[in-house]
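Removed from the display is one protein chain of the complex; every other protein chain stays in position.
The block that comes next holds subunit A.
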């Protein structure tokens, strides 16, 4: 049986798709058979971040409506052979997704894959509810910022009341906190919520901290999941988070401001 993992946040623009792409690629790089599903019907973007936008023929809505078989819609990644992508539809709206349709797809994928990652759309409407409904685990992506923390708290409430596990009174969905766009220098200046404060408020286990990094935009420009940029702080932080997700002990890194030399202090230069 595959583990179903939802990547969610409530708020938009915090890094759900970036994190989904990085996590799916990281799990696949470690030999886990992984599929990542884009649930953002109407606003598909995972295909771009994964660099497969030119290979999309069929999508999740085609599969649900019986216009295509699941195997026809799955895109096999050319870089990591244990990784597949199921794109969202760009033309239909969210009503095209049904609980029964999604259930059938997840059951079919379960037979073939170890991990099924569900990249949730923002909000708490149908698409987001279906993305989290079948989850065994949830990665809650949060920025160190008031509206993001509040929405994460809200989505945790939804996971605890409206997921399949909650409805059937099974063991609860296992929750993980992933803090993204973290800027240690601003935290030090008292301009950004501290990591401990976010943890204290949301009180779920910390999976990883991804530092604010220019490499994330660069990676999305070229359609390469940022975890493949093993030189960058963000790439390394995602790799650590994947290792922790698989049960390894890894100390958290990139929590302190980079010590700048005199040259950098005078002439600038930012984190990679």
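Going forward, contacts are C-beta pairs under 8 Å (C-beta built on N, C-alpha and C of every residue); 3 or more make two chains touch, one makes a residue touch a chain; residues count from 1.
Everything that follows uses one rule, which is that contacts and distances are computed from a predicted model.
Novice: Absent chain per UniProt: "Cell division topological specificity factor", "Peptide/nickel transport system permease protein", "Formate dehydrogenase" or "Type-4 uracil-DNA glycosylase"?
Specialist: Options "Cell division topological specificity factor", "Peptide/nickel transport system permease protein", "Formate dehydrogenase" or "Type-4 uracil-DNA glycosylase" considered; the missing chain's recorded name is "Cell division topological specificity factor".
Novice: Of the listed residues A:2, A:187 or A:234, which contacts the missing chain in the full complex?
Specialist: That would be A:187, which touches the missing chain.
Novice: Of A:55, A:150 or A:252, which one is in contact with the hidden chain?
Specialist: Hidden-chain contact among the options goes to A:150.
Novice: What subunit A residues would touch the chain not displayed?
Specialist: With respect to the unshown chain, the touching residues of subunit A are 145-146, 149-150, 153-154, 157, 161, 187, 189-194, 197, 201.
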